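Of the protein chains in this complex, all but one are displayed in their positions.
So, chain A:
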Amino acid sequence: MLPQTLYEKLWSSHVVHQEADGTALIYIDRHLVHEVTSPQAFEGLKLAGRKPWRVTSIVATADHNTPTDHWERGIEDPVSRQQVETLDANLREVGSLAYFPFMDARQGIIHVIGPENGTTLPGMTVVCGDSHTSTHGAFACLAHGIGTSEVEHVMATQCLLQKKSRTMLVQVDGQLGRGVTAKDVVLAIIGEIGTAGGTGYAIEFAGSAIRSLSMEGRMTVCNMAIEAGARAGLVAVDETTIDYLRDKPFSPRGVQWDAAVAYWKTLRSDEGAQFDKVVRIDASAIAPQVTWGTSPEMVTTVTGKVPDPARIDDPVKREGVERALKYMGLEANTPITEIAVQQVFIGSCTNSRIEDLREAAAVARGRRKADSVRRVLVVPGSGLVKQQAEAEGLDRIFIDAGFEWREPGCSMCLAMNADRLEPGEHCASTSNRNFEGRQGAGGRTHLVSPAMAAAAAVTGRFTDVRELSQ
């Protein structure tokens, strides 16, 4: 047999039916559901008199609209509350494998709770009405975001209509420098290939630098595959994957576990498998990254400068940079380390897992929030992450540093709840999107790693974390 890529293995093991033009019906193993993109799908299902095909494929939570403080007051925004209550009612009616409603001990961001509960397993197809579903590809799952019509389609048929993607290998070899994290790796990749560089591709991340990352780090990288335009990111199974999944609440046990592991170990690209495109990155050359514009590809290193549009020849690009600088309130050629921040956000499905919080705490330990910084939010990705962080005393470190320690949720990643930027405020954010208005109308987002966010919090401006840490 011809050598196959991981993507091809996952694809071919899920094809139920194929049309003449290549459009295929793909079987879906896991369906993740949250309150924002599901109400219209549940309603459509009901209106058509259809029943969900396999409710035990559903894992659900409320995360986008939920507040991150004063839980005793419930959800004060009536529109948000209605959306969350609609989810409650829908899940009560149809059922699920697991539902972690608002205030549940295991509630959290859908892309954090799926893996930590062992409901995301290697070899699965995983979908969710949310573009950052690519996160789950860290477990060698074929995982991608879908629209609400497709949410309804998956509920009704357990399948999705799909065309096969092209394959891209992003090979990151070498050793990451001190203070350089998974977030810096993925931002550097996006800086290299651009936000549309992965459009039409499934990206497999490989190489010694990817292998050396924890599952948390791999999830950070795959999470942002969509920011490079790719619907799906992938990392092959290895011991790190298997160790992570052992004894998770929904992970298989006993003989089932052994059978699963034997299969999972085959989930990697074969020697000699052909990719449609290959990108090579030298890990040792990556420095801490900071975005300066309104698209994740508008990124440079902390030692760099804001670009000068006058030096860009392509008129569409130049205008894009000019518009971004105007929105961000930045002058051409400003050194990144001279940009002051008024808020800091540590959280989101990119960087709210335990390892992310440890990285931020290592920088915050024994330091204080700069007076010029109005607020530092630390928002764990889930109730379980929160518990773990508190058991390790990370909450104390943050609180002692003058940071706010919050309840889990999406929070200021997209500011659907009360956590948001004021117009004109600059924010060092560990989230994944720096689009105009993403964190609040007029807000200015700079994407960074958790360590870099904490460094900005304690110094009031972007600071090379390598100079801070002892």
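Quick note on the criterion: a residue touches a chain if its C-beta (ideal position, glycine included) is under 8 Å from a C-beta of that chain, and two chains touch if they have at least 3 such contacts; residues count from 1.
As a convention for this text, contacts and distances are computed from a predicted model.
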Not counting the visible chains, the remaining one has a UniProt entry; which protein name from "Aspartyl/glutamyl-tRNA(Asn/Gln) amidotransferase subunit B", "3-isopropylmalate dehydratase small subunit", "Branched-chain amino acid ABC transporter permease" or "HypC/HybG/HupF family hydrogenase formation chaperone" does it give? "3-isopropylmalate dehydratase small subunit"
Tell me which residue among A:Thr23, A:Asn333 or A:Ser372 touches the hidden chain in the full complex. A:Thr23
Please pick, from A:Asp63, A:Asp130, A:Asp184 or A:Glu407, the residue that touches the omitted chain in the full complex. A:Asp130
Of A:Thr148, A:Gln171 or A:Thr240, which sits in contact with the chain we cannot see? A:Thr148
Could you list which residues of chain A touch the chain missing from the display? 16-17, 19-21, 23, 25, 27, 29, 36-37, 39-40, 43-44, 48, 50, 53-54, 56, 64-65, 77, 79-80, 82-83, 86, 97, 121, 123-124, 129-131, 133, 144-150, 152-153, 156-159, 161, 163, 195-196, 199-200, 229, 231, 250, 252, 256-257, 259-260, 263, 295, 316-317, 319-320, 323, 414-416, 433, 435-438, 441
